[in-house]
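A protein chain is absent from this complex, but the other protein chains hold their places.
We call the chains A, B and C, going by the order they appear; numbering starts again at 1 in every chain.
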Amino acid sequence: MSISTSIWVWIAALLTLMIYSFLYKENPFYRLAEHIFMGLSIGYSVVILWYNYILPRIYEPLFFPPHQWSLIFPILIGMMTFGIFSEKYNWLIKYPLAVYVAGYAGVQIPLQLQTMILRQAEASFLTPDKFTSLFSSFNALLIFAGLVTTLIYFYFSAKREHGLGGASQVGIIFIMIAFGAAFGYTVMARISLLIGRMQFLLQDWLGIM
Amino acid sequence: MIFLLILSFTISAKDTPDDAGGSITINVYNIPEGTEQIELYRLTKGDTLFEEVGLIPIFKGELDDATVTDGVLYLYKATALTPDTVYVAEIKEFASSSPEWFNKSRTSVLLFIALFWVVILVYIQLAKKNPEGLFIRKLPPLEAMDEAVGRATEMGKPVLYVPGIEYITDAGTLASITILAKVGRKVAEYETRIINPHFDPIVMTTAQETLKNAFSEAGRPDAFNKDDVFYLTSEQFGFAAGVDGIMLRERPGAIFLQGYFYAESLILAETGYSIGAIQIAGTNATTQLPFFVAACDYVLLGEEMFAASAYISKEPRLLGSIKGSDLAKSVLLVLIGVGVIFGTFAAIKNVAGNPVYMEIFDRILEFLARTAE
Amino acid sequence: MNEGKKDLSDWITTINREIIYTIIGLAVIIPILLGIKEKVQISPAVKSAYESIESLNSTDVILISIDYDPASMPELQPMLKAILRHAFGKEIKVIMMVFWPLGLPIGTEGLEEVAGEFGKVYGEDYINLGYRPGDRAVMIDMGREIRNFFRTDVNDVLLDTYPMMRDIHNYNDIALIVGLEAGRWGEYWIQYVGSRYKQRIILGVTGVMAAETYPYLHSGQIEGLIGGLKGAAEYETLIGRPGFGLTGMAAQSWAHIAIIVFIIIGNIGYFMTRRKERRFRIEGRKE
Partner (left out) sequence: MKKRVPLLITFITGFIIIVSFFVPHRPFGQLETETLIWYAIIFAFTLVIGVDSLVRLHIKHIRKRKKGWWYSIVFFAGFFYCLTIGIISLIQTPNIFQPGTVFFYGYETILIPLQATMFALLAFFVASASYRAFRARNIEATLLLIAAVIVMIGRVPAGYKLWPKLPVIANWIFDVLQIGAMRGILIGVALGAVAMSLRLILGIERTYLS
């Protein structure tokens, strides 16, 4: 294999090097790549906006049978966001904002309770099947201790005195171990990304593999 | 004495519970050995011919027929095909579907919401009556924020505030906006510059208003520069590239990374470190916490971020709500604790030959598990 | 400290970022350039994936689904190539399809490369169905008739023109599904095809996803699991054809060791400065 003759591979390779150049220091090449990136991604959002939102969600349901006239409401609410373009009608944006934020808050409350809090609590119950062997009992108790002390660490309204202070000390130890483990676990995936880029540069671009 | 029971292949049909109607649940029992396929047929009352509905998955023995009309009566028949025989089962009475007004499987969620709501409201009332009696522990990252702004001012450098890459609907983003108001007031007080790039346009407009108010409150409305609060891009790594560029060019003295972050967290934090800025991070993204902890000077860990946003205002109502969610934590701890004791107790009792406790325990677990579906 | 003069302990507690970056870069580049291969331990999960394909006959057909994009290519492309080499080496026929649009170019590249190595003929030994949107609907409908969604192949040629496809209509004609996953499609394959049609499935997933996919292997819903670059390297070892997986694994090992060495150096330096500071404090009292 030899060096690539495709202009697209060259562009991609040069952009890759431009981005990496910032590891050394800020320079015009990085800045160039950064602005190309920015421009492309905005152009991309405009195309997505047209293609994924305006066409299928506004234009088609409104102008083709069965006409969904009810969609006029979200369109009107959406248009109120344009209020920020004028000094006088600036406050109009608070209406769509209120609808938007409240709607998601309403979805979040039961969903968080159901899928995060209750489910995690349920998973933490010590059922008899967790005590089948000495080792598994030990593990179950360890997980349990980690959970309880971590929750205690996140107590905000109680003074850290007596047992509570000690428990939250243990809690932060568990938390730190968890962070270390998560960090170590991710390293491999991150190195894989670099391997991918190097493979592209060495193989697809320079052709020296 | 040994009874040899040959259980026959049967079928049952009932209205699918807790749904909006339009669905009947069919169960088959005692599926014959060696069955390769179970076919389901349906007869609409008044018709004469059975029509095919579909295949019932053998391992599950259950199928939701979601092609029915509410109120119409149906008769179901299933056939189990083995290499040599065809078994047939039919329901005796007509079944029909109807919508329900309450999803019973979500009762525990409702209970918790009601409890939570009441607790928070009660504490808010208590806090209003007696604001002094409310203790909230200090959060060092929050204390460090003023100092960080101060140091940036001393060095003559701007402050960079990144509100994460989620939408305004994310609780972390909302908390970040409150923290931004606090940082903004300090920035205005010290007459420093704050740079605030955004991933989402709505968060941007909200931040613009918030900062404008913060500057007014500090008595310097004209010091606010709207152009410093700007939209960058809604592309994850494009945003990271843009913010990194800003860090390298503007060299902020203090960097706040507050909000929901994804993989770009460490890209931003390491670049920020390389320019020697004080970094105070905070995120409700549990997956990114380890990276912030490794690379930043101070970090608001998960829930601390929400507590911080309530703490800033020092408003009794908000502080009351922190107390409320602490109590919810206690309830959970008690619940889990009781579960542990009861579970152990039930296990011992069960071994001793009294299955009643075990059954109660199983029921409780089932109740919780159902809600998690 | 001591008149701004830097001694060894200061140097090693504040190694320049550029030096760290260079060494990490080299730790990845050198193994790739020299094609260094790492020896890996075979895990049971990969072994059972290997055996699933090993158990097939030369008349059997496997379906490979490319459900990843270029970001996951370093981990999953070596798996694709290793599995293709294994299959083509056993004269098994291959159908490839794509659920992640950006996966099409890379999947096609891998398929054509390995097919070329084995002198396989398009349309007789392998076929490329291309990309279709609508994941779950496509999966379910392919249980009835592949042509419902894939009337034509990736080149817009009718499937029936190809001799290989004449007798292939649905999952009954496919011996095994191989899903290469970087997203949620792996779970869809299990739920919508594995359970519903009792289809045999093996999955290859990214390293990050491996932990959450293991339960499916334990419950028998998939027959084998190849996780991350390490899994790809194991598979390459099993088929006796070392490829990029093993090279990548060497790069991984080097980079990991480099990071750990940096951590150790940093800590040695840290303890040295601490001791030095303590000494200075005591000496300071003497003065």
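Basically, a contact is a pair of C-beta atoms (placed from the backbone, for glycine too) under 8 Å apart; a residue touches a chain by one contact, two chains touch by 3 or more.
Note that the coordinates shown come from a computational prediction; the quantities given were computed from them, not determined experimentally.
**Q** Considering all chains of the complex, which shown ones does the missing chain contact?
**A** Result: the unshown chain touches A, B, C.
**Q** For the full complex, which residue in B:L75, B:A218 or B:L232 touches the chain that was left out?
**A** The one listed residue touching the chain not shown is B:L232.
**Q** Of the listed residues B:L110, B:L134 or B:A223, which contacts the missing chain in the full complex?
**A** Counting the whole complex, the residue in contact with the absent chain is B:L110.
**Q** Determine and list the subunit B residues touching the chain excluded from the picture.
**A** Touching the chain left out of view, subunit B contributes residues 18-21, 99-103, 106, 109-110, 113, 116-117, 120-121, 124, 168, 171-172, 174-175, 177-178, 181, 198, 200-202, 204-206, 209-210, 213, 227, 230-238, 240-241, 263-264, 266-267, 269-270, 273, 284, 286, 289, 291, 293-295, 301-303, 305-307, 309-310, 315, 317-318, 321-322, 324-325, 328-329, 332.
**Q** Tell me where the left-out chain touches subunit A, residue by residue.
**A** Listed in rising order, the touching residues are 8, 11-13, 15-16, 19-20, 23, 31-47, 49-51, 53-54, 57-58, 71, 73-75, 77-79, 81-82, 84-85, 91, 94-113, 116-117, 120-121, 123-124, 139, 142-151, 153-154, 171-188, 190-191, 193-194, 196-197, 200.
**Q** Can you name the residues of subunit C that touch the chain not displayed here?
**A** Residues in contact with the chain left out: 15, 17, 20-21, 24-25, 28, 38-41, 69-71, 98, 101-102, 104-105, 130-131, 133, 207, 211, 230, 249, 252-253, 255-260, 262-263, 265-267, 270-271.
Methods note: only the chains that are shown with their structure count from here on.
**Q** Chains as vertices, touching pairs as edges: which of line, ring, star, complete or other describes this one?
**A** Topology of the interface graph: complete, with all chain pairs in contact.
**Q** When you average C-alpha coordinates per chain, which one falls nearest the overall C-alpha average? Tell me, please.
**A** The most central chain here turns out to be A.
**Q** Measuring centre to centre with CA averages, how many angstrom lie between subunit A and subunit B?
**A** Centre separation, subunit A to subunit B: 13 Å.
**Q** Can you compute the centre-to-centre distance for subunit A and subunit C, using the mean CA position of each chain? Integer Å is fine.
**A** 22
**Q** What is the distance, in whole Å, between the centres of subunit B and subunit C, each centre taken as the mean of its C-alpha atoms?
**A** Their C-alpha centroids are separated by 30 Å.
**Q** Hunt down the residues of subunit C that sit against at least two other chains at once, touch-wise.
**A** In subunit C, 17 touch at least two other chains.
**Q** Counting only residues that touch at least 2 other chains, which ones in subunit A make the list?
**A** Correct list: 186.
**Q** Quick one: in the complex, what on subunit B touches subunit C?
**A** Subunit B reaches subunit C through residues 55, 57-60, 274.
**Q** Inside the complex, what are the residues of subunit A that reach subunit B?
**A** 19, 22, 25-26, 30-31, 33-34, 37-38, 40-42, 44-45, 81, 84, 93, 97, 100-101, 103-105, 108-110, 113-115, 117-119, 121-122, 124-128, 131, 144, 147-148, 151-152, 154-160, 175-176, 178-180, 182-183, 186
**Q** Show me the residue ranges of subunit B that touch subunit A in the complex, using the header's touch definition.
**A** 106, 108-109, 112-113, 116, 134-137, 168-169, 171, 174, 202, 205-206, 232-235, 237-238, 241-242, 244-245, 248-249, 287, 289-291, 293-294, 301-304, 307, 322-323, 326, 329, 332-333, 335-337, 339-340, 343-344, 346-347, 350, 365, 368-369, 371-372
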